[in-house]
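After the structure tokens below, expect a handful of questions from me.
Note that one protein chain is taken out, while the other chains of the complex remain in position.
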Amino acid sequence: MTQELASSRSVSIAVAGSGGAGAMTTGNLLFDVAAKQGWFGTLTRTLGPQIRGGEAAAMVRLTTAPTSSPDDFFHVLLAIDWKNVERFAAEIPLTSDSIIISDVDGGDVPEVISRSGAKIVQLPIAKTAKQIKQGRPNMIALGILAEMVSLPERTLSDMLEKKLGRKGQEAVQSSLDTIKLGRELAADLPVVAKADFEQPAPGERMVISGNEAAGWGAIKGGIRFVAAYPITPATEVLEWMSSALPKLGGSLVQAEDELSSINMAIGGSYGGIPSLTATSGPGLALMTESIGLAVASEVPVVIVNVMRGGPSTGLPTKSEQSDLNIAIYGLHGDAPHIVTAPMAVEDCLFTAQWSVHLAESLQAPAIMLSDQFMGQARAAVEKPEEIDFGTKREVLTEGVEGYERYAVTDSGVSPMAIPGLPGGQYTADGLEHSPTGTPSTQDAHHAEQMDKRLRKLTEFDYADHWAAIEGDGDIAIVTWGSTTGAAREAAERLREFGINAKLIAIRLLSPVQPEKMAAALAGVEKMLVVEQTHSAQFFRYVRAQYDLPCQAKAFNRAGPIIIRPGEIVNEIKNWS
Amino acid sequence: MTQELASSRSVSIAVAGSGGAGAMTTGNLLFDVAAKQGWFGTLTRTLGPQIRGGEAAAMVRLTTAPTSSPDDFFHVLLAIDWKNVERFAAEIPLTSDSIIISDVDGGDVPEVISRSGAKIVQLPIAKTAKQIKQGRPNMIALGILAEMVSLPERTLSDMLEKKLGRKGQEAVQSSLDTIKLGRELAADLPVVAKADFEQPAPGERMVISGNEAAGWGAIKGGIRFVAAYPITPATEVLEWMSSALPKLGGSLVQAEDELSSINMAIGGSYGGIPSLTATSGPGLALMTESIGLAVASEVPVVIVNVMRGGPSTGLPTKSEQSDLNIAIYGLHGDAPHIVTAPMAVEDCLFTAQWSVHLAESLQAPAIMLSDQFMGQARAAVEKPEEIDFGTKREVLTEGVEGYERYAVTDSGVSPMAIPGLPGGQYTADGLEHSPTGTPSTQDAHHAEQMDKRLRKLTEFDYADHWAAIEGDGDIAIVTWGSTTGAAREAAERLREFGINAKLIAIRLLSPVQPEKMAAALAGVEKMLVVEQTHSAQFFRYVRAQYDLPCQAKAFNRAGPIIIRPGEIVNEIKNWS
Amino acid sequence: MNQAASDIALVASDYKSGLKPVWCPGCGDYSVLQALTKAMASLALKPEDVAVISGIGCSSRIPAYTSTYGFHGVHGRSLALSTGLKVARPELTVICTGGDGDGFSIGGNHFMHACRRNVDITYIVMDNQVYGMTKGQASPTTDPFWDSALTPGGTGVSPFHPLVIALASGANFLGRAFSGDPKGTAAMIEEAIQHPGFSFVQILSPCVTYRPDQKDWRNKVRPAPVEATSDPARAARRLMTDDGFNIGPLYRGEREPFKLNQNNSSTETYDFTGQFEV
Amino acid sequence: MNQAASDIALVASDYKSGLKPVWCPGCGDYSVLQALTKAMASLALKPEDVAVISGIGCSSRIPAYTSTYGFHGVHGRSLALSTGLKVARPELTVICTGGDGDGFSIGGNHFMHACRRNVDITYIVMDNQVYGMTKGQASPTTDPFWDSALTPGGTGVSPFHPLVIALASGANFLGRAFSGDPKGTAAMIEEAIQHPGFSFVQILSPCVTYRPDQKDWRNKVRPAPVEATSDPARAARRLMTDDGFNIGPLYRGEREPFKLNQNNSSTETYDFTGQFEV
Partner (left out) sequence: MTTNEHLKLESVSEMLAFVLAVETEASERYAEMAESMDAHNNTKVAEIFREMADIEELHAEGVQRQVTELNLEYLPKADYKWSAPEGPETGDFSDLHYLMTPREALLLALHNEKRAAVYFADIAEKVTNDDVKKMAQEMAEEEREHVQWVEKWLLDYPEDENEWVEDVDPPVEQG
């Protein structure tokens, strides 16, 4: 039996299971094969609290064109088992059009799932797996899903060879055999997606996670020293960089805590080596005092903060955008600095590289706000273009008599002497200082240094990178970070619907760009501010910092349930 | 020669000197005697960077009615010497009506001072002091000033007896003799102030610093445990409390750092003992992670943050209001908590007591934002009234089966079991949790706990204490903290001038009070937001959080030059 | 399910909350929980008079699994929480718990100062020489050549000796236990709780997931060859040559526990006005 | 005013910036500055190849008074700054400086881990057993009964032994000097800078303002009776009984300094694309 594509351009599939059932492996393989085949899309996950053996679901969206949005619901939920599924059932919305596939011997579909009204198909998953020596139910699941999205045999076996090859030919063959049985089980199931496009040429596409992309972008931007303290969900940024840095003569040191890691990074950068650290909310909170030091002493440094649910230890494995406030306002005193945010998995690459460029050019700390959703998602995307932002840190090239490290310049940026340069000696200071760096409590010095430190940020030319502005119309959806995907898809759907909606997704959160924003908002009558926080942090921020020539409203929600495009569409349709 | 009072209600006098010249001692004695005599007023100081022997000025304002405002300029500047006076000349504004008194042998009046056009009087200060054995120039200075503000001989000698008595009668007599010579030197100088009021009855008035008042208020509020790490300008809060607490069975522990002090305080409070710590910007930055823990685990704790100039180590001895952002927004995740601010030295008492009441009632952390200006100022004020805010922390009085520490209640406050109570056992947690405290990543739990933690703050009745609202008119001066004094005086002057200005000084910075604010702003067409920050933090905050039915403008300036009432008056007069 | 005839006496299981641990099956922390509850039962502590405090990590999940009061704080600050609680409420039994990362890496400063301060707290560290919860990075007690994704090839940094540092900082009781011997561990915890001042127990508690090599510990541990001393210098000498596998009490100090310089006044009010009168 | 005919060699005063210290006249830190500059002159270090790093405190003001590169960071984090700098720029001479409060109280964790990490840094602590800059509170090295406004009657906590902790944590060179002997101090700093790995020098540097009793140190200090050992166990034994006034090098370790597991590649670019191709 075949059936129409679930949607003309996308299909969403969740695979759940617990206790080492292999749901994540199934999801990953499915996703990789689909990507190889030419699908775009994203793979995310949700987990129970256990370190291993916990309940988990892999959530795959495959699309024919690049997108970073989740869909409104899942077309297929395949459960290898149902254990503790209520822990994240809310993260897998289903409708009556969805198909639930479960094991005949796996018990009843739990009410939290079945109440969606989705069609339930029970198949002998475990039992069939047993037909093969070492056959595993998750390979049956993979077979079923491969069939349902009509992934070619060949691509799948190539991938299995690649991923399982080191386990020996026998293991590969056993898996292939199991998959085959899975495919057969799916004979009566609808095909929910079918690729009618060519397989892309090698090297044209890539599968990458946001955390890897952030690390890579940072290295492209010039980072050569990293100080690390692990924390979920930022650890992968550090782990990826630890292997990558030595290839370019760079290095990573594990610190004893975040107070140390941020200061190590500042120390390295003071030494002229572009430096970075990565963390999440609790770690960022520990770093703010020293980020203030980087502001006052004008040392560039990049902090990648991969947000998770707060407050406090909160929800370490779930996504939220609620570190916006601390990133922007969390430093004591008036401490102007840079805050950026990528908009999608692949944009982590661009934004990280750009953040390094900004920090280095402006001799200021830059906090890049990624989040768990995009950080740990794997995306199938086009291979990124090479970008070069040009000049970097302005350094003193020759020693001068009476060198003024903190000279009050028009741009606000003062050439920085790098240790080793004769005649450039100065003492960097977190105390307020005169242009030479000598501590001073004089009003005139404080005022001119405060002005200078602010001016260098506000006067800089951020080009078009400050935001993504798409479409036109008297309604704007204003957003940032990983909700951009949903906002973009909502705008597209609204347009199809005849409502002209403009997308304004902000990449440069701080400093604000009043003129550019005014231009972006020209003609806009209503703006909906979309964000994943409980207290509408971004909405408040936009109101505080921009003169809004229009009605504004927040559409916000705390994590962990992500915002889906349909919700935004409804919100706008209902906003009279 | 006598002359009219400098102003009908106030006189401002600065005494400068360096290297142990005793300027601070002179200022303190002058102030104490005047206070004894019945004057109200404030004594502040400004210092060089040295630990001792630095240049310093004592700045005294004496007024006939209570005020916490500085005046626009100083009527008298007496310099025992002029060394390094340029370091703070800008903090002592003079006009052509001012009188500068300096030592004939002390060299020319520096240009930064003389350019004010003030009248210069040179007197043989040092030389005259030499006439007395152990006579000191600062006592000559005291004599001169005592004469100029017509302080009676007797009050002065009583005070000297009290303060110097332990040094022996000889020392007292030598000082009195020196003072007498000083008075004689002043014979030809104008009298700038004359008390035509009765000396108040004993016990009616007091002289207190903001830091002492904060400590006292906290103890009145019920604080019985303090964890301390010293930092300028908050140390005196801790030092005062360390002696006061044992009198009430309380205790103070010195911690190894601020990470420890905040956690010790949380630990003490978890044990049922109202607890506090005090710090300044850099320390607050280190505490934010754990303040977030207090939010999530719902443990009351009070943090007195005495602000100094930022960013980073900044200007430790100078005042600024620039920790507003970090106090409100500096916690990661969405972490609703209380932020209060006293408006004057004596209000530190009330606000600290109230802050303890709020923290305890709401089982949430309360940050009280004082600043160096009011914290270290000494004020002559009326003796405060006794206040009792009534009930405190809601505790579980009897163990219950299945106790839900984080029960979702209407008020948002859930009875807290105090260790020792049988049947109340639970585990406080910074991870998101279900009502029993069990860690949970479920959306429903997160949502209900987030709502509850916010609700308990927003639904609470803060009565009239949230702000001081004075006067009426279509122009409002909106401010907070120690700029309130100047704003209040500006409003008074404007009224005398025929402009009806309303003062809105906010004591409860967070949570915001939208309805009360709306009522306060009814009829207001323009509001001037006055604050001592570089980036107009408070203005942005007000805009972000309140719907403003009027034009709003910021009048802001970074420290260390405080905002004076005349500046506000001008700003409003020029705002057409 | 009381096993004793007396139905007042509590047994180990009464000190368990019933909440299912998230630990991996095989994790040493299960046995530590067992030992801790056993020790409390043996000391007949009232659950309501005990507070088990922790930071963040797999091991730090332990408070919620007990039926006492508990506080699962932030990463690295458990000793500060414990100190505040004990100083403010001296009559409680305060047991601080956690992992090697939590206690010796981010929490190292509090560890040193808590030893020095000598407040009457028992500190139990489940040392698995790894950051379990964040997926296997090197901790201060990890071998310098242990390979991890964050530090490929190892950190190259020589391991931290928690007991040596604790002794040098002034802890008043030191012992080492092995989770594979829950009885011995229980006895050790029992003694540590009873010993006045700051007691520190390092429990070798294997991480089956990231350190499968620790299976081997079972063969390595041995009872400490000599009785615990109360002489710090002698204890130092022994610990300097200790290979990390001697099990048992290692030092029983005799320092006075921390006492607040506190006038135990029970007055409810005190008039401070006099201090400020002019 | 070079004494040698050669006019290239720098003398101590060339290592001073000319900025006037804010220290109280009589403060021991003046002599430490003197000694530090002398040591640099004697080693003929190029001022531009040296970085003097510090935290916050009176003593931490020292970098600006030298003519080298300097960084006056935040309270307690100087060793982390220094580590980052040295690891990123191994060819520089990195000298970390500060006070007992900065280094052992708020900075204690970094102290322990810097010793352990053994990066080739020299750490100089001007120990005056007090927080000078904040007006005289007890530091970790303060006597338990020293009275202060914050802890009337004393903290009651036994003092911290920086050298013992440093040794236990793995520092590679240990010495103690007295600011009243600037020449000896200079010689000690010189040796510490030359010694590979992490070197720690505790300098007794009196605070005339808050600890006038320290005048007395002059009479208490004495040269350490025996040569420095390179055996940690022996050094530990000696330090355990040390009264804090033995002056001189106390331990010369032989541990390998920290080395990054770093492929010293000088490539400017590397193509990572392959890792992500499907």
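Letters A, B, C and D mark the chains in the order given here, with residues in each chain numbered from 1 onward.
By definition in this document, contacts are C-beta pairs under 8 Å (C-beta built on N, C-alpha and C of every residue); 3 or more make two chains touch, one makes a residue touch a chain.
Worth saying up front: this structure is predicted, and the values here are computed from it rather than measured.
> Considering the entire complex, write down the shown chains that touch the omitted one.
Across all of the complex, the chain we cannot see touches B, D.
> Which residue, B:Pro70, B:Gly182 or B:Pro233, contacts the hidden chain when the whole complex is considered?
Residue touching the absent chain, from the options given: B:Pro233.
> For a quick check of understanding: of D:Ala114, D:Met133, D:Met240 or D:Leu260, which residue touches the chain that isn't displayed?
Missing-chain contact among the listed residues: D:Met133.
> Determine and list the chain D residues touching the chain excluded from the picture.
Within chain D, the residues that touch the unshown chain are 1, 3-6, 12-13, 20-28, 30-31, 34, 42, 56-58, 75, 133-136, 178-184, 187, 206, 208-210, 215, 218.
> Just checking the interface: what residues of chain B touch the absent partner chain?
On the side of chain B, residues 18-25, 47, 49-56, 81, 83-84, 134, 136, 138, 167, 171, 231-233, 235, 313, 316-317 touch the unshown chain.
We adopt the following convention: only the chains that are shown with their structure count from here on.
> Count the C-beta pairs in contact for A-D and for B-D, then report the pair with the higher count.
Pair with the higher count of C-beta contacts: A-D.
> Round to the nearest whole Å and give the separation of the Cα centres of chain A and chain C.
Once rounded, the distance between the two centres reads 38 Å.
> Nearest whole angstrom, what separates the Cα centre of chain B from the Cα centre of chain C?
From the centre of chain B to the centre of chain C is 42 Å.
> Specify, in ascending order, the residues of chain D that touch 2 or more different other chains.
72, 74, 76, 105-106, 108-109, 112-113, 140, 151-152, 260-261
> Name the residues of chain B that each touch 2 or more other chains.
49, 256-257, 259, 282, 289, 292-293, 297, 312-313, 429-431, 439
> Could you please specify the touching residues of chain A with respect to chain C in the complex?
Touch residues, chain A against chain C: 49-54, 228-232, 235, 238-239, 242-243, 252, 254, 256-258, 282, 312-313.
> Can you tell me which positions in chain C touch chain B when the two form their complex?
Chain C residues touching chain B: 17, 19, 46-49, 51-53, 63-64, 67-74, 76-77, 80-89, 91-92, 109-110, 112-113, 260-270, 272-273, 275-278.
> Touching chain C in the complex: which residues of chain D?
Within the complex, chain D touches chain C at residues 105-109, 112-113, 116-118, 140, 151-154, 156-158, 160-161, 164-165, 168-170, 232-233, 236-237, 240-241, 255, 258-261.
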